[in-house]
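One protein chain is absent from this view; the other protein chains keep their places.
Chain nomenclature is as follows: A, B and C, assigned in order of appearance, with residue numbering initiated at 1 for each chain independently.
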Amino acid sequence: MSKIKIGIMGASGYGGGELIRTLLRHPHSEIKVATSNTYAGKPVWASFPGLQGFTDLQYSPDGDPSAFDECDLVFLARDNGQAMNFAGDYVARGIRVIDLSADFRFRDPAEYAVWYNMEHASPELTVGSDYGLPELHEQAIRQASIVGNPGCYATASILALAPLYSHELAHTDNIIVDGKSGISGAGRSKFSLDYHFPEANESVTAYKIGGTHRHTGEIEQELSAIAGAPLKVSFTPHLVPMTRGILLTAYANLVGEKSTADLLGIYREFYAKAPFVQVVDKLPSTKHVAGSNMCHIGLSVDPRTNRVTVISVIDNLGKGMVGQAIQNMNIMFHQRQENGLLAPGLWP
Amino acid sequence: MSKIKIGIMGASGYGGGELIRTLLRHPHSEIKVATSNTYAGKPVWASFPGLQGFTDLQYSPDGDPSAFDECDLVFLARDNGQAMNFAGDYVARGIRVIDLSADFRFRDPAEYAVWYNMEHASPELTVGSDYGLPELHEQAIRQASIVGNPGCYATASILALAPLYSHELAHTDNIIVDGKSGISGAGRSKFSLDYHFPEANESVTAYKIGGTHRHTGEIEQELSAIAGAPLKVSFTPHLVPMTRGILLTAYANLVGEKSTADLLGIYREFYAKAPFVQVVDKLPSTKHVAGSNMCHIGLSVDPRTNRVTVISVIDNLGKGMVGQAIQNMNIMFHQRQENGLLAPGLWP
Amino acid sequence: MSKIKIGIMGASGYGGGELIRTLLRHPHSEIKVATSNTYAGKPVWASFPGLQGFTDLQYSPDGDPSAFDECDLVFLARDNGQAMNFAGDYVARGIRVIDLSADFRFRDPAEYAVWYNMEHASPELTVGSDYGLPELHEQAIRQASIVGNPGCYATASILALAPLYSHELAHTDNIIVDGKSGISGAGRSKFSLDYHFPEANESVTAYKIGGTHRHTGEIEQELSAIAGAPLKVSFTPHLVPMTRGILLTAYANLVGEKSTADLLGIYREFYAKAPFVQVVDKLPSTKHVAGSNMCHIGLSVDPRTNRVTVISVIDNLGKGMVGQAIQNMNIMFHQRQENGLLAPGLWP
Partner (left out) sequence: MSKIKIGIMGASGYGGGELIRTLLRHPHSEIKVATSNTYAGKPVWASFPGLQGFTDLQYSPDGDPSAFDECDLVFLARDNGQAMNFAGDYVARGIRVIDLSADFRFRDPAEYAVWYNMEHASPELTVGSDYGLPELHEQAIRQASIVGNPGCYATASILALAPLYSHELAHTDNIIVDGKSGISGAGRSKFSLDYHFPEANESVTAYKIGGTHRHTGEIEQELSAIAGAPLKVSFTPHLVPMTRGILLTAYANLVGEKSTADLLGIYREFYAKAPFVQVVDKLPSTKHVAGSNMCHIGLSVDPRTNRVTVISVIDNLGKGMVGQAIQNMNIMFHQRQENGLLAPGLWP
């Protein structure tokens, strides 16, 4: 099997580093170009010392439009609002794109404008793109020229609730989604006093409460499509003092009576063919999936309120970002979904 | 002013240690007896090395019924199900009691039986007891012979929601309470693999999901009384990798339209005379209150769903346990509530 | 007793915040002025939210030379190289100074130039200043117009080794001092990628190895004076993933044979009158002193090598900085050393 030739744009952030680290062990791919203005001309281990001894790859500067010409696929790991300006160029040259930003996550560019406060620069490209959650959209991803890789909280939320709404098991109002994330979710370049170790350590904080976090839009887009009816969720993100991991607690009111065992069975069936979703009996913790592309889901029904609480855990840089991006790559290039992703979580 | 003479039963756990540490700086009190079977005959700094140089207090053995005879007040810091067996003895001798367990938190002993799976051994004592949340029950606490000191999650939950229900501002169904606690909440004597540093570090876990955590009963008792109608909450506790602190995220559906500013004003008025509750504009984090008796509350209304998200933060060993117990003591003995509690949180 | 009137210059860093927090409970002092250019005109809790509800103090701007005219004492909490430019003005106005930077720690201005790469701007002021380690220099501190408050690592190092060299118990060569510090030691304003939570967490790093850390100069100045002979130490600082605390491991070769018990006795006698130094039998950990002004010291002799290992622990913001500064203040103003400092460490 010939190797997928890969470019990474913006390869000195956490997404870029995780892509390099993971792809180094992918059996059928090869990183041809990794760009970073800060580190141009230096080895990738100048930015990620742990890569020393594993690769001689050097950073190229950003901005050369032909830099990726020999690539089959480019991962765009830049801030929101950038990919929509140049993804079209790559597609025109026959290079497929997986975008880690939010630019290609919305089917309706108007929704993008609502949540990201800017007009979409290339609404025509959204036609050839798809939302890169393989558990829901494997066929579309296989064909897509651009894949909008989902947000980390959105991935955990949609996986936690999709089985309920695909079977009309829960009401479409009063959906509460409460997320707890490790601080790597804030990214690498935006270090600020809030993430200064002495201030972030030993502290939990909520942010963007009151339904204002942008991942809300993605979650509603996907769950509404599954439910066949528009629905809204109240999503609140929190930062907890750890590096990696998201635990998502979702609450929904059941239609009719279902036991915990009933729902576990339905969830298991729903994810029977999904190699990276495990429905578990014992409650999951984020450490179970740290460093992996896994999502573990547990749940319990409270008969007092006829409400179900669903817990999903992922590594925000794994299934929440880079693992999922590589899973999408595997699908786009007709490989086994698991290629390069067969790493269980690190314990302890 | 004469000093309150104090006994502490079970003084080698986190509650006992925090009582000793805090009372050492209380201006009008004196610890006469502190019991611990494990450490009987040893100085208290054998159990808490940080106390070395601050006190010569020694542990007495547990179990001597006359041990507290010279005390005005005994703090009971034992497991659930024990205080109800001997609190009556102390009351009979004219000693007032603040119980840190759940034994005297319920007005209705039948509710205790529901949540704690055992019959209350002294239901008659619950008549002379009160729920020790000073922001709601200051007058009753002043008179009570036994104060049932609230649970940590319950304190944060009730303070977060009381203003809404005292003004009929929110519906009494669909109340979600999502709590995140530092691991000291698990206590000192129950160390297990779940709390072994390598396994608890870098991990978030939910536990007792589906409405099964016992603090649910307290929260419902108090909020129902305020609302004047029975209500239920869906409460989910989580452990986050830090030592101290609880952040509580509460969700409720508003009756009519209120803005964030409206609600902040109502909350400020509700807590105008509460020295240990601060309603804040910027979102609170647990570190703001670490080591103190403070509760900080922030909130935001989502007009898309007409739902309010309320965030409250406390130190689980401060306002969530020992600070509150000392605040109750001050009230019972006609002192200023703030005595011994004027320590701001440690930063960073 | 009239209250000491206090000014704090640079009161929005960790030193300033800890000064405010600690002085709020000092019985005989009062903060008159606290300056910060960033927060001028705002309440101090704009910078330290935990102070909300405890004080109405507002920040003044930096730079008004008469700002401290009503003060008896000014704490200078600015970067190295600044205090030496304006401390003289305050002294001339009869205001005493405690400087938290390195500017007044050296008896010989030439040594300052060696370690800090700049000429001392006011060498004449060093005559009226003293090194603010009360366990060694109480009498001089009482008289000093300027006190150079010691560095955090230097405090832990000198306290660990002073008894050995005051009794000629150890050789003056081959002294190794290995320090481990929490990350608050890096300060608040210098947040950078190195201290970004995801990168600092779960990691230990050495820095300035090979004898290049500036505290080396202070340690050698003080130990040489005690030993009565010039000596050198090899000091290596490390950052460990916690917020507060320093653990210092010192190694020295014994002159003659001494047992662990012998040395513990000598240490206890040496510190018999020092309220903030505890010589302990069980090995100390930094948590024993977190949030306090205590220093705990333990040690053990290895008869195989006739070498002693001494462990000292402090809170880098307590005895390593602000606690010590307040201890110095108490001495300068003829108060009990313990005033405002009777807080045991927080546990857990």
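In the analysis below, a residue touches a chain if its C-beta (ideal position, glycine included) is under 8 Å from a C-beta of that chain, and two chains touch if they have at least 3 such contacts.
Computed from a prediction, not measured in an experiment: that's the story for all the values here.
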Given the contact definition stated above, which residue among B:Pro109, B:Gly132 or B:Pro241 touches the chain not shown here?
B:Pro241
From the listed residues C:Gln82, C:Asn174 or C:Ser224, report the one that touches the chain absent from this view.
C:Asn174
Candidate in contact with the missing chain, chosen from C:Pro198, C:Pro275 or C:Pro344
C:Pro198
Looking at C:Val240, C:Ala274 or C:Leu342, which makes contact with the chain not pictured?
C:Val240
Can you list, in ascending order, the chain A residues touching the missing chain?
14, 17-18, 21, 24-25, 48-54, 184, 188, 201-202, 243-244, 275-276, 278, 280, 282, 284-285, 287-292, 294, 296, 342-348
To test your reading of the contact rule: which positions on chain B touch the chain that is missing from view?
14, 182-184, 186, 188, 191-193, 195-202, 241-244
Even though one chain is not shown, chain C touches it at residues 174, 176, 178, 180, 182, 198-199, 201-207, 209-212, 232, 234, 236, 238, 240-245, 247, 249, 251, 253, 260, 283-287, 290, 298-302, 304-305, 307-309, 311, 313, 348
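The working rule: only the chains that are shown with their structure count from here on.
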If you average the Cα atoms per chain, which one ends up farthest from chain A?
C
Euclidean distance of C-alpha centroids - chain A vs chain C, Å
46
Euclidean distance of C-alpha centroids - chain B vs chain C, Å
36
Length of the line joining the C-alpha centres of chain A and chain B, rounded to whole Å:
39
Shared interface positions of chain A, touching two or more other chains:
182, 198-199, 201-202, 241-244
